[in-house]
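This is the structure I want to talk about, given as structure tokens.
All protein chains but one are shown in place.
So, chain A:
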């Protein structure tokens, strides 16, 4: 009798487990399904718009015809500019936090501030970039102002990536190097950094994908509504892909007529992110290491 009850409770336990696991599996796969639907939709609708002309021509007819060339070039400028700023400072800052800073209130403060900066909404970066770079420094709406704003936005990501990569290097390498008479900087630059390099570079590539799609920070610092020419200096305004997509899908001259252009632009944006992710995954496999991105 006693044996019987155990068996039936065992059965109901098992049933509960199967049911729970089934639901979890279903929900997890629905997350994948969401991604596939979004990607599939944009890629299917966008592929027919993509052509050499679309990528290399100026927009025409109130942005309902032609291409996205100036926006593409603008985004490339902004990504290059922001990374030129964020990479060196972010990597050095990560080195400071993990290798140099003593365990003190100052280190805690720096870490707290970095975390806070990571949580600041992108539109606030836009407000800040506008007051500091556009107005205070007098850069005007320019590639310089936009790149610096985007660079600040990317900074916490770069710092965190560097920190995580440095954390994964075993302390015995540092101790060994120091024991051989190397200075702190020699240890960091010749032992630790080369080992952490693959992980750092993988994280950086992912952050490029993210910066290229940011819209809010560039709204008031660089992005032009319609500017069918290429920039000649860093003080020029440019069009940018994400802002262009926003404009033609919500406030263009003829929203219905520019739908095809919008699908094409979204396609290119997704493609940039996909390529960055694929490259990062490939590098990860190539270096045979796992990078943890937050």
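General remarks:
Definition applied: contacts are C-beta pairs under 8 Å (C-beta built on N, C-alpha and C of every residue); 3 or more make two chains touch, one makes a residue touch a chain; residues count from 1.
The definition used in the following text is that contacts and distances are computed from a predicted model.
When the unshown chain is looked up in UniProt, the name that turns up among "DNA helicase", "Predicted membrane protein", "Phosphate transport system permease protein" or "Nitrite reductase large subunit" is "Phosphate transport system permease protein". Touch with the chain that is not drawn comes from one residue among A:83, A:97 or A:238, which is A:97.
Checked against the full complex, the one of A:50, A:132, A:201 or A:283 touching the unshown chain is A:132.
Although one chain is not drawn, its touching partners on chain A can still be listed: residues 13-14, 16-17, 20-21, 23-25, 27-28, 30-32, 34-35, 38-39, 41-42, 88-90, 92-93, 95-97, 100-101, 109-110, 112-117, 119-124, 126-128, 130-132, 135-136, 152, 155-156, 159, 183-185, 206, 209-210, 212-216, 219-220, 242-243, 245-246, 249-250, 259, 262, 266, 269-270, 273-274, 276-277, 281, 293-294.
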